[in-house]
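Structure incoming, see below.
Left out: one protein chain. Kept in place: all the others.
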Amino acid sequence: MTPADWTAVRLTAQLAAWTTLLLLLVGTPVGWWLARTRSRLKPLWSAVVAMPIVLPPTVIGFYLLLLMGPQGPVGQLTQSLGLGRLPFTFAGLVVASVLYSMPFVVQPLQQAFEAIPARTLEAAATLRAGPFDRFFSVALPLARPGLLTAAVLGFAHTVGEFGVVLMIGGNIPGATRVLSVAIYDHVESTEFADAHRLAAAMVVFAMVVLVALYVVNRPARTDRSTAP
Amino acid sequence: MIEARLHLPRDGFTLDVALSLPERGVSALFGPSGCGKTTVLRALAGLERAAGRVALGSEVWQDDAAGAFVPTHRRALGYVIQDAALFPHLDVQRNLDYGRRRIPPALRRIEPEQIVDLLGIAHLMRRRPDTLSGGERQRVAIARALATSPRLLLMDEPLAALDAQRKAEVLPYLDRLHAELAIPVVYVSHAVDEVARLAHHLVLLDRGRVVAAGPLADMMARLDLPTARGEGAGVVLDAVVAERDAPWQLARLQVGDGDFVLWARDHGLPVGSAVRVRVLARDVSLTRAPQTGTSIGNQLAGTVEAIADDEHAALALVRVRVGVVPVVARLTRRSAFALQLAPGQPVWAHVKTVALME
Partner (left out) sequence: MRSIASVFLACAAIAAQAGEVQVAVAANFAGPMASIGQAFTAATGHQLRVSSGATGKFYSQIVAGAPFEVLIAADDETPQRLLAKGHAVAGSDFVYAIGRLVLWSAQPGLVDDQGAVLAASRFSFLAIANPKVAPYGRAALEALKARGLSGALAAKLVTGESIAQAYQFVSTGNAELGFVAWSQVAVPGRPVPGSYWLVPADLYGEIRQRAVLLKHGQGNAAAIALLAYLKSAPARDLIKSFGYFN
């Protein structure tokens, strides 16, 4: 593995980690709201969240390129805040990955929250727990399997992300040249040995992280005997 | 007084009730399925938002006129429902601690040991809710609700999901609950047996309206209410153990201050204990003259007060005053006719000792 290869691995790891973290932070309240709201706009918002599944990644990437560009609303915002522009930067990749992987994190969270019976949360209210208290002391612990699924899916989806990165990354070594793009380059230039090596690195890396996630989150050992 | 004025449109009917419940004892909300009794309870708790006013003594929990609404988690109440709703991710101990930890130490009037003893759950503390039986879960749920030292306990058909055996297991704990803690209870049920055993005040609901309300004894003696129909019809009497007959294992119960005496099985309660006795209408028979040579252990002299038709065309209900205490009998209309029963007439009411339930 060349230093360039290790850089690609490191970038991929950082991208996946940041994206998963941000998505868990943002996606948890979104998933909670979607699970519990009775607003008539719920189908609309659910569809919005699910859009990235429907759109091809290159389409998402292309429109992000426009939005984040100098004439786009996001680009103008970032420029007016003195942050420059997002395309061709790692930060831009993180933003794009967050949007692209959003449904894969929000939907498992939403389903986990939906599975909590209303009466359990009402019981918590009758036991003096306010809304935030109920969320942290009852809803989150009961949604833990969903949190794990969301983290795994978000992480895996970002590691495998290609089209979006391709469109707005600019393939800059050390900044946006992640594993998926590096492998693609090698294949396109018929550097198959390099491609094989990097692909193996990607698989190993992903396996290590996923196994670790599953080990850490084994269900607690309880006496599962069912009494009458 | 626990006061509630509630108005809430529902599918099929509109809930429109005005309640004044005593701040002591168990008040039962009784009625057929779908009559709105659960909705009333949830509105008292603040889990449903009805229009109106809810106040517990001087503490106002809701007053639309003043724009006030105290959210559920700030009401000093305990709430127990049919299926316990214990927190599956916590063991029993932590379930109990959940509410208790959330009230300031100054307000913790009830000691945890007291509740654990009261409900007999000391041996369950480390268990997870999914390993408990239905009856155990309900007892833990009740204990958990009490752990917050509530000023009012709301119970929504807590025994409905239990089989007869488990019900019998939990009922004594509910008895003791009231006896040992001075917390008023609002108890929703559609089972006359539970109400007759536990309640002191009864509110009858039907299709969102209050049909009748009052002390339990008075309500059970009325012939015009749904409580007078069916197998559970019969009066509920407050009595005191006056004497115990050791050789025959019987107890003499004194009802009220007069001559009203009932012989029942001795359940081991010492003399002077207060007991509640149910005399089912179907176990009372009437005669114009006193009887001798009968196996029936209790004969009471009284006066016919009222006669009404029962559900079935062949049957009638007769209320008899024994001293000041009412007793209800169920007869065939033919018998009533044959005895020429009419209000004001003296009769003898017969109640089998075996039939008395405490």
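The chains carry the letters A and B, assigned in the order they are written, with residues numbered from 1 in each.
To be clear about the criterion, a residue touches a chain if its C-beta (ideal position, glycine included) is under 8 Å from a C-beta of that chain, and two chains touch if they have at least 3 such contacts.
Note that the structure is predicted; figures quoted are calculated from it, not measured.
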Missing chain: touched chains present in the view: A
Per the touch definition above, residue among A:14, A:46, A:111 or A:171 touching the missing chain: A:171
Of A:18, A:33 or A:184, the residue in touch with the unshown chain: A:184
Hidden partner chain, touching residue among A:9, A:35, A:49 or A:65: A:65
Contacts of chain A with the absent chain, listed as residue ranges: 62, 65-66, 68-72, 84-85, 87-88, 166-168, 170-172, 184-185, 188-190
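The working rule: only the chains that are shown with their structure count from here on.
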Mean-CA-position distance for chain B and chain A (Å): 55
Chain A residues within the chain B interface of the complex: 117, 119-120, 122-131, 133-134, 137-138, 141-142, 222-228
Chain B - residues contacting chain A, complex: 45, 47, 71-74, 77-79, 81, 83, 85-89, 98-99, 102-103, 127-128, 130-134, 136, 144-145, 148
